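Yeah, one chain of the complex is gone here, protein chain that is, but the others are all in their spots.
Letters A, B, C and D mark the chains in the order given here, with residues in each chain numbered from 1 onward.
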Amino acid sequence: MKILKTYRYLLLALAVVLLLPATLSSASLATEVLIFALAALGCNLLLGYTGLMSFGQGIFLGLGSYAAGLALLHLKAPLLAALLLAMLAGALAALVVGWFSIRQRGVYFVMLTLAFAQMFYFLAYTLKNITGGDNGLLNIPRPQLSLLGATLMPTATPWQYYGVVAVLFLIAFALLQRIADSVFGRTLLAIRDNEARAAAIGYNIKSFKLIAFVISGAVTGLAGALHAMLTGIAPLSNIEYHASESILIMTVLGGTGNLFASVLGAAFYVLVGDWLSTLWPRWLMLLGLLLIAVSLYMQKGLWGLGMRLAGIVRPGHGDQPPAALKEGGKQ
Amino acid sequence: MTAPILSARNIVKRYGKFTAVNGVSIDIMPGTVHSVIGPNGAGKTTLFHSLTGTVPITEGNILLDGEEVGHLPDYRRVLKGIARSFQVTSLFLNLSVRENLRLAAQGRHPGQAFRLWRDAESLTAACDTAEALLERLNLAAVASRPAGELSHGQQRRLEVGMAMAGRPKVIFLDEPTSGMGIDDIGEMKRLIHGLRNECAVVLIEHNMDIVMDISDRITVMQLGQVLVEARPDEIRNDERVRRAYLGGMITGGAA
Amino acid sequence: MSIYLLQIVNGIGIGMLYFLMAVGLSIVFGLLGFVNFAHGAFFLIGAYVCFQAVDMGLNFWWTLLLAPLLVGAFAWVAEKALLRHIYQLPHEFHIIFTVGVALVLQEAVILQWGALGQNVAPPSELQGVFILGDFVYPTYRLFVIGFTAAMALLLWWLLDGTRLGAIVRAGSESTEMVSLLGLNINRVFSLVFALGALTAGLAGVLAAPIRGVEPFMGVEALGIAFVAVVVGGMGSFWGALAGGLLVGIVQSLMSTIWPEGARLMIYVAMAAVMLLRPNGLFGRT
Amino acid sequence: MILEVREVHAYYGKSHILQGVSLEVGPGELVTLLGRNGAGKTTTLKTIVGVVAPRGGSIRFMGKDIAGLPAYRIAAGGICLVPEHRGIFRLLSVEENLTMAARKDSPWQLDDVYRIFPRLKERRKNGGSQLSGGEQQMLAIGRALMTHPKVLMLDEPVEGLAPVIVEEIVAQLTQIKKAGMPIILVEQNLAVCTQLGDRHYIIEQGRIVHCAGNAEFLADDSIKDRYLGVNVSTPTPQADHK
Partner (left out) sequence: DAIQFGCAVPMSGAFAANGKFADMGMKLAIDKYGKVLGKSASYTVIDTEGKPATAIRKVQEAQQKGTRFFLGGFLSSEALAIGKEVDKAGGVCITTAGADELTGSECNRSTFRWSVPTYGAIEQTVRPLIEKLPKAKRWYTITPQYVFGEGLLSAAKAVFQEKGIEHVGNSYHSLAEKEFSGYLTNAIAAKPDVLLLLNFSTQSSDTLRQAVSFGMKKNMTIVMAWASGLEQFESLGADLCEDVYFGAQYWHAIDAPFNKEFVKLANTAFKEDPNYSLAGSFICTKIVLDAIAKANSTDPKAVIAAMEGMKYEGLTGTEEIRKGDHQVIKNYYLLKGKGKSKMRNKTDFADIISSGKSFLPLEKTQCKMS
């Protein structure tokens, strides 16, 4: 029972991983869900835990794609090495972007990350010898998942690749969940709540934010690399404003209360977006209406909605009304 | 003569052209309560900000236990043994009261907080400190409630508790009793008085009952400068202080 | 005249339009503490209303008056009906909400007028060019510079010289306190939101004869306006002006100095400003 | 009666804070509302002015029922609350704070406020964020006066103020009261209360448990003991002076 409680979110993530193949006929779609779930997780660590609304997650996604793409294309790197490189690229970029951006708060922070996203976009566009410019980096191969020469998992067919992504996704999810539950995660929550107080009781706010940023960058870079291998290209659109926007929308759509919510958000966004686009060419209008509805009626996101439907009230997260206030309130 | 635990020399703090603190020197002796009083806007809070690192100082030196800390940011000074409460309550409003205190206790060892794998509860020292403080501050009944739901008075108590949780060498309390219930003021007074045994206390207070009763030294500030520094009985009878600050003494609440 | 001088003048011309776009964003943004990603959509609607009106034979000058008012009225209603429910929410919902509104409006424009761009002819009085030696400049653009400068003065007076301006700033801090002083903050919010939209709509009308109209012009204009606001400092009127002009001039100069990097340089300039003055040129610290 | 509160209930979320509060203020009267931390004093004031929505009961102001009206309508009608945290606008200068909601028909104009609080005049161009606690309180009271209130509600107005300033404010409040302004005062400082108040209400757990005229209240120490926990006989620790 205790194990169930400790690992409940991981189990939910596992359920999603198993459910996707059972319900979707397309492996690519299922894989994309998991990849964007990773990106949304990275965003949630910033938004939900640190209170940083980053409009620049596309930077790390795009750089992850480019880094993995270049490594696979030119260095013939093995899969794991390419992924590590992409995470490193994401983390480094996050370090730089974060270092500049966290000097600001609130709206300024949002705008700064947005501006950085634009800057990296034009940088990628201008450096077309490296990035392929508008055409993107083409012909990225997808090697098998191997370690020390031994093949662990094949990636040739779409479902095989889904398997690899699923395993990596679960590992990343478990690690992130651990981080979120750790002393570190709890401190992030405090910083999100009141920076001045956190500093006054001894926490170096900037380092915490920066570390959160770097972790987020690495995870998003990983997502970018997996995406590059899914599609075989590292396109300019991965580093575009729209990529940042989508990741953010997924995160808010899912809800920022806990990490698993982001998985829901990503799944919903990708699947519903895919479905709507087959219904009506003006499907973006429906998406817009959906966003309006979410901000008006569903501020806890899909997760909150699910909780409300399930009637479960989790203690200690402030999303239940302060019941029993009277008894506790007076001394 | 013991050496002062904290010794500030010629502290100057300017906000733009305006000099809020103008060459203040102050020595805090260990095991004492040292009050800072003065009219509104005299620069008391600003002096606290300067000493605890909430704002960078413009000029001056601060020696803590003989070590220069004047250039350190606030979070680094906490490690050296400085803690403070705020005049305007500043809590983690969405976190539970217990978590507020645990975080404050943890802050003394912020390095631990970078452990990405450890559970917060497994670092028991901070948790124990938090539990002890809940009792001491009479907040045990509301320990699991978000701090934002407490009444003003409860929040004020927690505010002081946050500073205590850091187990500092010097604790700075900025008007800890402001907004507190009449019944609680006596309690708070005893609490502060008792703190002397653990650390040096620097106190800003407008409640003269408390100030006169528990202070060992009193510094009176006016217009950013020190007007006098003396024992309470001397202050009480100081004509300048009377004129500048005390007046007829209708403050003081109940007792 | 040297080419750089020409580019600076041209940059001022572009920049004044950016200013008009940015200033509304900045008021709504800085003063109401509200991040409006739908601001570009107001620009878009202004432009399309202008297109439709001119297409139906209405005089451009009437359009210049009517279209912004229409956009403002639309924003007023939208604010009353929808936006007011989300002011209290955190930034992310402001953004998600307004991104949603922007999408809906953009797609609505496509439904109504199609995805293809359309042309809007400048009014016949302003169709010529102004020539001074080597300097060739469309008369219409000259008019835009003059007109936006007049608008700038008007806005400045409204925001800095009137009580309304003070109330709005107060409201951005605490709506409750403003209400406690007996002021209907909601009405002020509607007013300011409508005013912001109105300036964007006006920018749209002014831009239409230069750019034509197409459904995605709003997104692009918004991007530039963001940069202008960040560079200038949020909530600052002068910041919006300085930011708009700076972006316009950088863009214009760069098209001579390093054309392929003109866009990149806008953002580099912004990063430089942010490094030196983190709150923007005129930002509050 | 200027203001009549009858059996008002109020909630935060599900928690029932005010459980039938009744009080009234007559013309020119200064009543105080006393009680321990968390008793519901602030909530009572907020409910009267409409920040917290009352449920059940009635609130009549100059003969009209105002329960359920939005806060700005109630405030514009003449009930002015100076809240606990003062609500100074940090982005506005001192003078803008004062004039932003000023009424031309108010008996207290800018010059009057500057006369009462000269310190504000000195700092008139400063931003609200640059004021000390005491300066902020002066500003809040001054600002309230300029909105032409018909009832003034002050939530702990001398909290955190230096004794001289307290004296000044008390003197000023006496003046305001003399001018005929009805006032509800929430205050922890008994000395201030008894010096100013005509009547005193004591609230406990969201209910008015006691009401007395000033003389009666002053005389009866047991009431203070019982409801306010003021134990006159409790010894206070003495500082050991070396």
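What we mean here is this: a residue touches a chain if its C-beta (ideal position, glycine included) is under 8 Å from a C-beta of that chain, and two chains touch if they have at least 3 such contacts.
Remember, predicted model here, so these are calculated numbers, not experimental data.
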| item | value |
| --- | --- |
| Neighbouring displayed chains - absent chain, whole complex | A, C |
| Residue in contact with the excluded chain [from A:G90, A:G136 or A:G221] | A:G136 |
| Identified contact with the non-displayed chain, of C:V35, C:L202, C:M217 or C:A269 | C:M217 |
| Of C:A121, C:L154 or C:A272, the residue in touch with the unshown chain | C:A121 |
| Where the unshown chain meets subunit C, residue by residue | 3, 6-7, 10-11, 13-14, 110, 114-119, 121-122, 128-129, 131, 134, 136-138, 140-141, 209-212, 214-217, 220, 251-256, 259-260, 262-264 |
| Hidden partner chain, residues of subunit A it touches | 25-29, 32, 122, 125-126, 128, 133-136, 138-139, 158, 227, 230-233, 235-238, 242, 274, 277-278, 281-284 |
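The criterion applied here is as follows: only the chains that are shown with their structure count from here on.
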| item | value |
| --- | --- |
| Contact-richer chain pair [B-D vs A-C] | B-D |
| Centroid distance [mean C-alpha coordinates] between subunit C and subunit B, Å | 48 |
| Centroid distance [mean C-alpha coordinates] between subunit D and subunit C, Å | 44 |
| Of all residues in subunit A, the ones touching two or more other chains | 322, 325, 329 |
| Junction residues of subunit C - those touching two or more other chains | none |
| Partner subunit A, residues of subunit B touching it in the complex | 52, 54, 73-76, 78-79, 83-84, 86, 90-96, 99, 103-104, 106-108, 110, 112-120, 123, 138, 141-142, 144-146, 149-151, 162, 165-166 |
| Contact footprint of subunit D on subunit C as seen in their complex | 163, 166-167, 169-170, 172-174, 176-185, 284 |
| Subunit C-touching residues of subunit D, taken from the complex the two chains share | 49, 51, 70-73, 75-77, 80-81, 83, 87, 89-92, 96-97, 99-101, 143-144, 147 |
